[in-house]
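Handing you this structure, nothing more for now.
With one protein chain held back, the other chains of the complex are shown just where they sit.
Read from first to last, the chains carry the letters A and B; within each, the first residue is number 1.
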Amino acid sequence: MATPSMILQPVFSETWAVIFGLFGLSGFILGWVAQRGNYCFINAMTSIFTTKSLERFGALLLLFGLTALGTGILTAFGVVPAVDQYFYNYFAGWYILVGSFIFGFGAAMAGGCNLSMLYRASSGYVQNWIELFGMMIGTYVFAVAIWPFQSYTMQAGILSTTSGGYVEYLPYLLFHSTSSLAVYVTTFIVALPLILLGVYFQWRTRNRWGKSLGGSTPGLPGIRALGSPGIPTPAETSSGLRLKQDVKDMLLLRKPYGTNLSTVILALDMIFVFLVGAGYTFNYLVITSSDGGRFFEYILMPLGINLFTNTPWFNDSLPIVDPSTLMVVMLCVGAFSASYLSGDFKIRIPKDKKRLVIGFLGGMLVGIGVRMALGCNVGLMWTNFGQLGYDGYIFLLGMLGGVYLAVKVQERL
Amino acid sequence: MEDVLKIKEPDDTLDVVGESCPVPEMMASKKLKKMKSGQILEVLTDHQPAVDVTLPSLCKNLGYPYMILKDGDLFRFRILKVS
Partner (left out) sequence: MEEMEKAKTKAKSYPVRKVIAPLILSLFAIVWFQFSKVYLTGADNIALREANFAIYVTPEQLQGYLEATAWTCYIVVYVGLIFFWYGLVRYVESKEVSK
């Protein structure tokens, strides 16, 4: 059987300026929508253990499922060549599980995943600035202390695959083929269970809320009208008029976006990047390469320190710049714009100063964890579902474990 | 229940001003576990999403009535622990 191609095939003829610009736009949308929808992967998971709510976790599964469906359909119908879907598939190994566990623990302790860390930092939360700084330090610690060993195990195949690409591509694993039919079938094998499970979790949570309260929750009507985004409970069914008012309020930034609306927009954003970047670059949303690695490198450049000349990982794994650089910068601009225009922007410092120390230490663990796992909740986990890989599942499992431990530790602090 | 939440002074206060999710609901959940039935916990926060989504989620899950009072830039999220 012929080995699948590992030569990228661009879909559109674009200049690099256009590609960078479009990635920047996608970053702006990501930051804006995440801020308006308060989209946090960590919060979706801590909710399972603290409030026993599967609503937001269900939304995450919907996000992964819709992304897989979108990218899979585009590839199955030949719009995007299969090689552009699997070319950047990650290695798979022990480091994904261990790294995601460390990441989940650190992020839950610090107060945000990579995405929420950035958009909250851009909205003025000092806690997340500290977490971001901790993450940069953690990345450096990983680079000098862990990467040489991890790199060795990856090259030697010790509890690890020795390459990425089609090796971790599910259509190839299941059917030994990257044909349209193989991709089409695999897309539904991956996407449908995620979407159905996501819908079920949300329905189940809403149902339970309805039963536990008898369909009503007390609250000052004025305040409730001001802020009841997310999925309407059984007691708050919208009429057509209320829907129009909700849409108007969201457009005028008076009201946050609902969880499911944010999910759909973010999935479309990922699919947009998948399409426009196909054949040119890592055509998925990715954050950590830039905010953890590059920005730390950039901060030291004016001081005459060039990490890329002599520091492990920095000198062999991190190009000077790539489309994710502008994406992350514009993510921050988008989040700042959304928070500023909605009146939410404010410099916020936690009253309990212990939280800043926890934020820094948690951030360091985030930096170490995401580099070990070869990416974060966005760049590895969410992206990998779009790549029809299996690392996303491993990361999800590890991250849940880390978050669970963090919740237990927080209860004792 | 609404009158109780509005009029009665809170039995305990949790100040999470400056914090963002998931801290408010995690801390609130922790405090509520230690409180007795009939007591009111007041959570002070300036994090809109906590007021809009996560704290109400906590209350809905536990079946506790709640009320939100706006005090300038701050929100006073009052939760009545019921058996």
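Miscellaneous remarks
Everything below uses one rule, namely that contacts are C-beta pairs under 8 Å (C-beta built on N, C-alpha and C of every residue); 3 or more make two chains touch, one makes a residue touch a chain.
Everything quoted here is computed from the prediction, not taken from an experiment.
In terms of the touch definition stated at the top, the absent chain reaches A within the entire complex.
Contact with the omitted chain, checked across A:Gly24, A:Pro171 or A:Gly292, is made by A:Gly24.
Taking the complete complex into account, A:Met301 is the one of A:Leu192, A:Met301, A:Val357 or A:Leu413 that touches the chain left out.
The residue touching the chain not shown here, chosen from A:Val167, A:Val329 or A:Leu405, is A:Val329. When the whole complex is considered, the residue among A:Leu181, A:Leu243, A:Ile347 or A:Leu413 that touches the unshown chain is A:Ile347.
The chain not displayed touches chain A at residues 15-21, 24, 298, 301-302, 306, 308-309, 314-322, 325-326, 329-330, 333, 336, 340, 345-347.
Keep this in mind: only the chains that are shown with their structure count from here on.
The distance from the centre of chain A to the centre of chain B, each centre being the mean of the chain's C-alpha atoms, comes to 29 Å. Every residue of chain A that touches chain B in the complex is listed here, in rising order: 38, 40, 42-43, 46-47, 50-53, 55, 108, 111-112, 116, 120, 125-128, 208-209, 212-213, 217-220, 223-224, 227-230, 233, 256, 259, 344, 346, 348-351, 355, 407, 410-411. The part of chain B that touches chain A in the complex is made up of residues 1-2, 5, 15-23, 25-26, 29-30, 46-49, 51-54, 56-63, 65-70, 73.
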